[in-house]
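Data first, discussion second: the structure below is written as structure tokens.
One protein chain omitted, others in place.
We call the chains A, B and C, going by the order they appear; numbering starts again at 1 in every chain.
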Amino acid sequence: MAQKNVVTAIHDALHEEMAADDRIVVLGEDVGVRGGVFRITQGFMEEFGPARVIDTPLAEAGIVGVAIGMALHGLLPIAEIEFADFIHPAFDQIVSEAARIRYRSNNDFNVPLVIRAPWGGGIHGALYHSQSIEAFYGHVPGLKVVVPSTPSDAVGMLRTAIRDPDPVLFLEHKKTYRAITGDVLDEPYTVPIGVADVKREGEDLTVVAYGFMMHTCLETATRLQEDHGISVEVVDARSISPLDKQTILSSVRKTGKAMVVYEDNRTYGAGAEIVATIAEEAMFDLDGPIVRIGGPDIPAMPFATSLEHFYLEPEPDQLYRRMLDLARF
Amino acid sequence: MAQKNVVTAIHDALHEEMAADDRIVVLGEDVGVRGGVFRITQGFMEEFGPARVIDTPLAEAGIVGVAIGMALHGLLPIAEIEFADFIHPAFDQIVSEAARIRYRSNNDFNVPLVIRAPWGGGIHGALYHSQSIEAFYGHVPGLKVVVPSTPSDAVGMLRTAIRDPDPVLFLEHKKTYRAITGDVLDEPYTVPIGVADVKREGEDLTVVAYGFMMHTCLETATRLQEDHGISVEVVDARSISPLDKQTILSSVRKTGKAMVVYEDNRTYGAGAEIVATIAEEAMFDLDGPIVRIGGPDIPAMPFATSLEHFYLEPEPDQLYRRMLDLARF
Amino acid sequence: MSTTTPDAACDCPAGGGSASRSKQNGVLDSAPKMAVEATRQSEIDTLGLSGEDLLSMHRFMVLARLIDEAAIRQNRQGKAPFVIPVSCHEACQVGTAWAMRRGQDIWLPYYRDLAVVLVAGMTAFDVFLGIFSKAGDPTSGGRQMPAHWGSRRLGIITGSSPIGTQIPHAAGIAYAVKFRSEDAVVATWFGEGATSEGDWHEGLNFAGIHKLPVVFVCENNHYAISVPQSKQMAVENVADRAAGYGFPGVVVDGNDVLASYAAMKRAVERALSGEGPTLIECKTYRFQPHTSDDDDRTYRTREEVEEARHHDPLDRFSADLKTLGLMDDARIESLRAEVKAEVDRAVADAWAAPDPDPATVLRYVFEED
Partner (left out) sequence: MSTTTPDAACDCPAGGGSASRSKQNGVLDSAPKMAVEATRQSEIDTLGLSGEDLLSMHRFMVLARLIDEAAIRQNRQGKAPFVIPVSCHEACQVGTAWAMRRGQDIWLPYYRDLAVVLVAGMTAFDVFLGIFSKAGDPTSGGRQMPAHWGSRRLGIITGSSPIGTQIPHAAGIAYAVKFRSEDAVVATWFGEGATSEGDWHEGLNFAGIHKLPVVFVCENNHYAISVPQSKQMAVENVADRAAGYGFPGVVVDGNDVLASYAAMKRAVERALSGEGPTLIECKTYRFQPHTSDDDDRTYRTREEVEEARHHDPLDRFSADLKTLGLMDDARIESLRAEVKAEVDRAVADAWAAPDPDPATVLRYVFEED
């Protein structure tokens, strides 16, 4: 057992996997000598050589497209997109190709591809280094999308993603990278994809969240417990697609109150599906309204500190107040 | 007043607009001498010449990117994407550029761009000529997304889209093109973007739908009236973004029963937002569960007739039965 | 790791195609030789093609042509909702495909590549199973439109409709081939329209940087549906684009099956010897509309099409073989009759084959246990 932050945890797990299976290659912009702009692949070039650690041209459709080819021919590529905001040029390769190849070939071909991308805001990244992209990709059948937010989940889910014979989009919240530390088991373990995790048990209210917002919700839950004795259950969705309806619904049925919190633009965001699922399947178990808190519907987080802050918290302590209101409803 | 099918209605409206405003140019694959693969721009090349009717190279990011440039410099480009399925290479230009330019420049620049794309299945188009794409784009702040499904709405909303100083994604359901005819006023009129339309009034049940599914719902509603005297209100969402919550909620509050129907893959589809909105804002007005009917979560409609049919109707007469069940709940 | 993780894109037995690449030409020696034929003959000698090879190539061209005609007939009769014609592309397709080793090399064709996949090992029956979207369609079990080829067994990588997306896949597969030190070459085919896509640029660029064993074959028929080459690019030769990627671009007469073969043979040798990719541009034409949904009278004159028919690559190769004494009118006639019977049988058998089971529509989104 070791305490690690998210960057170190992912670095170490990836390193272990590469050492154990030489079909694994990493490719992306600056993953080589630079070790990645977030240092996830630091030292890999020296250790595994340029054939397995590939500094690619500046071309995301190409990165994903080439990785699909590798995955079709016996390699296990892990493509890094430097920032999730820059994955959009590869949208077609992901949606039309990676995600459809098994289906369109009637199970004749498959694409064991992992795409890693740092997402999320609150790190002064402005419009193009802060985006949430999970809603776009969660909607793509044939693709799995995961959003671990602790070092331990990141490690376990990365291992699962690498062993998955189908494409997985592995999203790493940038603000968790160095801000969140936690225990990571020494022996290899995996965390399944498609299984949510109750990160804090509670009785009065269920909050479903993921990414850095999950940590904010945990903190807020602690404060509500201390200040008001309100017991909030925090469910970390962890996997956007497949979504673990069962864990979410059981929690909601238990507490009778449901809140969904996410950082992305609210409308048509991933939280819409979670709210819809709760409404369809647990409406008659609820003792209050379903509350959804998403980011404002603006084209992303601005740069200036004051503006960025407003995006993340339009009213002072809004999460605290809205959890309190819902608990007391 | 004239009876027209959707293709003719759009053709005529576009023609009129181009004749009236020479800042309008159309560009896309085969829009020139070929008049578009669906004949929307038939005869335009001869009439308006190659400078205003531009056969582009086979490059969708380029089509949208070039059109953004034109829109930034005094033209009113209408870009055609040959099939909505092929818009994905342009995802970055649409999301990162067209939709963000006003916001990122603090209102200094704007992009009066219309992107037209034929979408939807049921026309034997298989995996790559049948897709629904509205959920991906509905989630993009700064972009409007419309899905008219009658000749009259198509004309009125196209006019509004062309006059809009911001980018509009104008989606035309391929199955409506020749199958749906209706009256179109002779004098110019517009239909606002962001306003849903009650296409059939009813008391017992609200069905929110759009695209070709809206017509299927209308038909089913007629049968339910005849067979069981059940009165279904059919709300045509028409505009995915902005979504007209008010019309939807008023209808749901009136009937107390809500069903949302869409052709796209169900999970994280546009219907999730509609269901979530109803759940959040009208849950206490409901007398039954919220029912959502979307397409199966498979990577799109297959080609073989039997398979395509299953996608659209996995159980015989499923809409009819589920509307009946909900009305009787 | 799941057992469905591919160990290689192709797992079929070696053989076929130009397995006879190194054979000596014997039959030709007895052919009459005049000045012009002598040139042709010596060309062929250099290529190392046997008479058997030539006849086999010719048969594939005839087979492709007759499948095309039968498919169009089925479409007109309402039995085939959608077909994509090949006619006039047979020479460049058979010529380039012939330099590949069936069961060993890797193929990424596009929808027009009927003759490529025939050389790669698909049968007329396979093709019509696809055209009629039957359960047994080896490409997709009736899921995809016809002509969206794929077969792991034959090393034909599954293709889609979006144009140009397979180009980076070809580069990635070639990277894996090189990484694993395999004796294989990767080839991908596409139209001149495809070269406008960003994916095309990105794929060629990657292949050039890593000197990958891949050949890029452009079948330039001068139209992308209705868009003429002059509105597709400002250059005369697609091959000129290779200059931007650090490997050779070659122009060949795509209506000449032997010239196409020769160019491909050199490119395959280059690839196998570690010298990297080649871009081959085969200039050709398309006799038919783009697909059965197209009406080409809106964008090209009948005179233009008629004129092109005077350069029919099949007639030309037939004439070559006659001059070389490998064919005569009677044998051509009987060949056509024999192939036509084969095609008719394939149509009938495929038509009678079972449709896909609707319940399967939900399968194979992900790996199943």
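We take it that contacts are C-beta pairs under 8 Å (C-beta built on N, C-alpha and C of every residue); 3 or more make two chains touch, one makes a residue touch a chain.
This one's a predicted model, so the numbers in the text were calculated from it and none came from an experiment.
A.B. asks: Give me the visible chains that the unshown chain touches, in label order.
C.D. replies: Visible chains that the missing one touches: A, B, C.
A.B. asks: Looking at the full complex, which residue from A:V37, A:A179, A:V198 or A:L218 touches the chain that isn't shown here?
C.D. replies: A:V37
A.B. asks: Which listed residue, A:H73, A:H129 or A:K175, touches the chain dropped from view?
C.D. replies: Hidden-chain contact among the options goes to A:H129.
A.B. asks: Which is it among B:V37, B:I68, B:I81 or B:I180 that touches the chain not included here?
C.D. replies: Answering carefully, the residue with contact to the hidden chain is B:I68.
A.B. asks: From the list A:E17, A:D85, A:E134 or A:E273, which touches the chain that is not on show?
C.D. replies: Here the residue in touch with the unshown chain is A:D85.
A.B. asks: May I ask which residue of B:T8, B:S96 or B:N265 touches the chain that does not appear here?
C.D. replies: Only one of B:T8, B:S96 or B:N265 touches the chain omitted from view, namely B:S96.
A.B. asks: Hey, which subunit C residues sit against the chain that's not shown?
C.D. replies: 196-202, 205, 208-209, 211, 230-235, 240-241, 243-247
A.B. asks: Name every residue on subunit B in touch with the hidden partner chain.
C.D. replies: 21, 25, 51, 56-57, 59, 61-62, 64-77, 89, 92-93, 96-97, 100-110, 112, 141-142, 144, 163-166
A.B. asks: Could you pull out which residues of subunit A are in touch with the chain that's been left out?
C.D. replies: 29-30, 32-35, 37, 55-59, 61-62, 85-86, 88-89, 124-129, 296-299, 302-307, 309-311
Going forward, only the chains that are shown with their structure count from here on.
A.B. asks: Starting from the Cα centroid of subunit B, hunt down the chain whose centroid lies farthest away.
C.D. replies: C
A.B. asks: How many Å are there between the centre of subunit A and the centre of subunit B, using C-alpha atoms for each centre?
C.D. replies: Each chain reduced to its C-alpha mean, subunit A and subunit B end up 30 Å apart.
A.B. asks: Counting in whole Å, what is the centre-to-centre distance of subunit A and subunit C, each centre being its mean C-alpha position?
C.D. replies: Inter-chain centre distance comes to 42 Å.
A.B. asks: Any idea how many Å lie between the Cα centroids of subunit B and subunit C?
C.D. replies: About 38 Å, centre to centre.
A.B. asks: Listing for subunit B: what residues touch at least two other chains?
C.D. replies: As it turns out, subunit B has residues touching two or more other chains at 61, 85, 88-89, 127-128, 297-299.
A.B. asks: Quick check: what residues of subunit C touch more than one other chain, meaning two or more?
C.D. replies: 140, 143-144, 148, 160, 162, 198-199, 365 - these are the residues of subunit C that touch more than one other chain.
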